[in-house]
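The complex appears here without one of its protein chains, the remainder shown in place.
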Amino acid sequence: MHLAYPAVLAALLFATGLYGVLARRNAILVLMSVELMLNAVNLNLVAFDVWLRDTLHAGQALTLFTIAIAAAEIGIGLAIVLMVYRNRGTSDVDKLRDTAEGHEPARPDDNTARPEVAA
Amino acid sequence: MSTTTLAVLVPVLPFLGAVAGLLLGRTAPGLVRPLAILPTLGAAVLAVFVAVRQGGGPAIETATELTPTGSVPIDLSLYLDGFAVLVAVLVGVVATCVQVYSTAYLRDDPRYPSYAALVSLFTSAMLLVVYSGDLMVLLVGWEVMGICSYFLVGHYWETEAARSASLKAFLVTKLGDVPFLIGLFALATDADSFQITKILRTVASGGLDHPTLIALLLLAGVAGKSAQFPLHTWLPDAMAGPTPVSALIHAATMVAAGIYFVARLLPVFEASRAALVVMAVMAAVTMVGSALAALAQDDIKRVLAYSTIGQLGYMTGALAVGDRAAAVFHLLSHGAFKALLFLGAGVIIHAAGTNSLAAMSRMDGLAKRIPDAFWTMTIALLALAAIPPFAGFFSKEAVLVAAEQTATGHSDTAPGAAGWLVLVAGVLTALLTAAYATRLWLMAFRGRGAAAPDHGREPVAMTGVLWLLAVPTVGFGLAAGTLADWFGGRELTPTVATSVLGTGAALIGIVLTYGLWQRAAAQAAAAVGATAAPAPGKAPAGPATGAPGTAPAPASVAAEESAESAALAAVSAAETPEVAEVTHDHPAVPAGPAPDPGRALLGPLHRHAADGFHLDAVYDRLFVRPVRAAATLVRFLDREVVDTYVRGAGAGPRLLGGLVRRAQTGNVQSYLSALLAGAVVLAIATAVLANVNAGS
């Protein structure tokens, strides 16, 4: 089989995931896009492992690890999203702008916590 | 010990005293007074020893090279000729007197330890200047004196006058020191050495390439240090310092340094006739101008300061006619009687509680309160007025004789014009000197009015010193004959013509002043009567016995005089002393007109003379204001032009920062987009580059 097929498919999947990460508003959808990117990488790993006929099968082993790590990542990521949602009442990525210049605290009860920087 | 070892100890002892005094001043207050007096006294005694050992013979020279200093070697060297050892004796004696006097005069001063240490350091520096055989080492002493005078004049730094006076003294002398330094370098370049003997040998062999330039440059420094016109303006203001400091700095040591320096390097100046003429003109202007100014001053210390300037003019005049023996002779005798005058003035100020002569002339019996000061001051004033047989007479005659000889063409070095100039100015100044000395004496001791305040007897430390200094004031001139060896073997005896001329002028001055004073006193008394303020129970003594008789004078006569007295009162009120150097409480000085012979003597010139001929105002116009204007311009340029660039440099990044700040939206996705876009661009660049490289 031509190596370009899995490689091109992986590249396109990666680009699709990238678009999702950058364009999606909901944090969980962003996580899904991250999964797509990870899978693109996994596909690449497997394809090249098969092509190289590596005696250690490093590509496949790494794919397994990646899958495990991706599972851990999705768990932690979801936990963070849940906490953010509980604290802020939203899981929209573009509403979490605490690092913005001249940011006003979202909650009205601690509006003295941060001095006004923008002048 | 050898003479050289003794001579080295002379400047070293006061220096060690100063260091010890500064170190121990706070921790051991009991040691301050011994540390102040004993090293200075030791230096004075050693200086006498050195003078005796040297004996007026050929100069003792010794030199040690500490370290090689390149093409122009700098040595630690001594050069002891007759003038040097005599001046050292004067410095030592006057410094000792001043130290002893200061223990009483400044006994309540909290800054006495540092004051005494600075006086010691000052003495040490002057002795270094006197003994040094190397111009660089001499310059060290010269500059140390400058900084010490700055500190000592500013001793009462709480007062604005003292602060500005010390700054003025420092800046004006430094103004002279810059050309002085350049002149020293030029001289050393021409002579290939800083050593005085080598320089003198070079001069003798005609090896000096630019004598006029060097002499004029050096003369600028001398004029600054020795307070000669036009750099004399710091000296009257420097009276803001304590009186003993005035006696030390402005009578015996610092101002003498310039004269002494010229005397030592006189052959250099003689190599240029132009320099001698310039010196003569400087001396003449200084003499006459300062004597006129002294006549119009109200502050007793300012009178003495202008008198110092005038007497220094005499010395410069003597040097201008190429007679260093006369100059040093006058330097020595003047050092003695001027120190006496200043210290006596300190006692008078102490007793009267004021600096103002006008106020003293309204006090009765000041002479009886301080008999020691009265008698010694009388002697010193007679010496100042050059009345025989006091010291001033002989030394001044020596100057006049030298001038007369030059004027009549007996000198082969100095031009005749310089001689005439010095002679005429000298005789005129003799008259004026006698006049202001008489005025000072009359106004200080022959005042009438309220009784002078009684502070009890002055301390022995103060009066004893006065009598000690009175001895050379009386006897130094007579003893000059025995000191001829030290003065290069020349007899400094007066000739008949010049003595008649000088003493006659002095007597004319005395008589004229006395007569005018009597008239002024009578007018003042009449004015007092006319303004209906009779002094209760005080019958004025003295020659003006007609004064009480005029008190009930008819109003028609008193009318015009009261107008005059009102004017007088207004003027004298404006002449209140600049620095009230009051050491204890005094009753208010009685107001009213004061009989001032100087006013009548000077006539319309009085106003200008009282202001030092407006030289300060001229300097203000010429230098201070342009400098201030330049400073304002610089400040404007800095604020408006340079700062604009700085502000622009700040505003640019600020603007850019504002733009970049826009990007800080807080949206993580846009950050990530930018990051990844950058990464992609980099990746593309890498890929393209790899392709290009692979293809080539």
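Letters A and B mark the chains in the order given here, with residues in each chain numbered from 1 onward.
Simple rule for what comes next: contacts are C-beta pairs under 8 Å (C-beta built on N, C-alpha and C of every residue); 3 or more make two chains touch, one makes a residue touch a chain.
In this section, contacts and distances are computed from a predicted model.
Matching "Nitrous oxide reductase family maturation protein NosD", "Chemotaxis protein methyltransferase CheR", "NADH-quinone oxidoreductase subunit J" or "Maltose ABC transporter substrate-binding protein" against the UniProt entry of the left-out chain gives the name "NADH-quinone oxidoreductase subunit J". Just so you know, the chain we are not showing touches A, B across the whole complex. Along subunit B, the points of touch with the absent chain fall at residues 667, 669-670, 673, 676-677, 680, 683-684, 687, 691.
As for the chain not pictured, it touches subunit A at residues 1-9, 11-29, 31-33, 35-36, 39, 42-43, 46-47, 49-51, 53, 56-57, 60-61, 63-65, 67-76, 78-83, 85-86, 91-94.
As a convention for this text, only the chains that are shown with their structure count from here on.
Centre-to-centre spacing of subunit A and subunit B amounts to 88 Å, using the average Cα coordinate of each chain.
By the touch rule above, subunit A contacts subunit B in their complex via residues 18, 21-23, 93-94, 96-101, 103, 118. Residue ranges of subunit B in contact with subunit A, taken from their complex: 661-662, 664-669, 672-673, 676.
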